[in-house]
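Removed from the display is one protein chain of the complex; every other protein chain stays in position.
Just so it is clear, A and B label the chains in written order, and each chain counts residues from 1 on its own.
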């Protein structure tokens, strides 16, 4: 086994990848162009359903962080299903984080850290990504967080 | 004529491409990098003006779907003007859909299907794209939907 084996790292972190989800509509979960894989926006889910909530009203920042972390795991599951081997990820390039927010909630960056930190823990330097995080008025199915990702693979 | 001819397909679907629009501000409608063409966010228009409205308040999901479909046609018109021949589209890679929403509207994915399904109908497998859809508090000129697209061309 490779010291950099991503699946061993997931096991150490006690993370089990869920089955890869199906798109809720007329699109695909991942599209390639050159060495880049573009993953569709993934909404937070709990027990297979949309994890609904609004930061600043029905959820705390810490709960939002946990939701963002769970979406990051779902993104990895999609990436695993799409490319076959997560050890082929050369870089997590870009993350976009839409946080379902009230007009008064200003900690979208802390919520998004739940995902960013997970990528850092799993991929090390290759997990260090550019990102944008902002508050949105609503997300499909009322989910609390939606994350979109672009990764470079080899 | 090629069996995969995109213009024949547009004709079958009774879609006429409008003249390509001009940017409303200090940018361009399309920028290239390598094989990718990045199209600017296009707002929904009706009779040449912004198609204003807010999902969850002044428009139904079905009306939003029609608006998204019309923006998709405008995106194709821009792409046609930019690359000269839509048969050179290798893949619709990524779509971002901003839906002008109330805090209670949660069907941004169904609105966005108006565009996604059109790309599937016209390009077949090459039209299957990654996408993100979310609700925003407002869009330039009060438009109901704004769509941004990235396509790979040959």
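To be clear about the criterion, a contact is a pair of C-beta atoms (placed from the backbone, for glycine too) under 8 Å apart; a residue touches a chain by one contact, two chains touch by 3 or more.
Because the structure is predicted, anything quoted here is derived from the model rather than measured.
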Fill in the blank from the handout: Per the whole complex, from B:6, B:30 or B:55 the residue touching the absent chain is B:30
Handout entry: For chain B, residues in touch with the removed chain
Key = 24-31, 33-34, 38-41, 54, 96, 98, 136-142, 146, 148
Completion exercise
For chain A, residues touching the missing partner are 34-36, 56, 91, 93-95, 101-110, 112-113, 116-117, 120, 128-137, 150, 152
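Here is the rule we go by: only the chains that are shown with their structure count from here on.
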Fill in the blank from the handout: Averaging C-alpha coordinates per chain, one finds the centres of chain A and chain B separated by a number of Å equal to 25
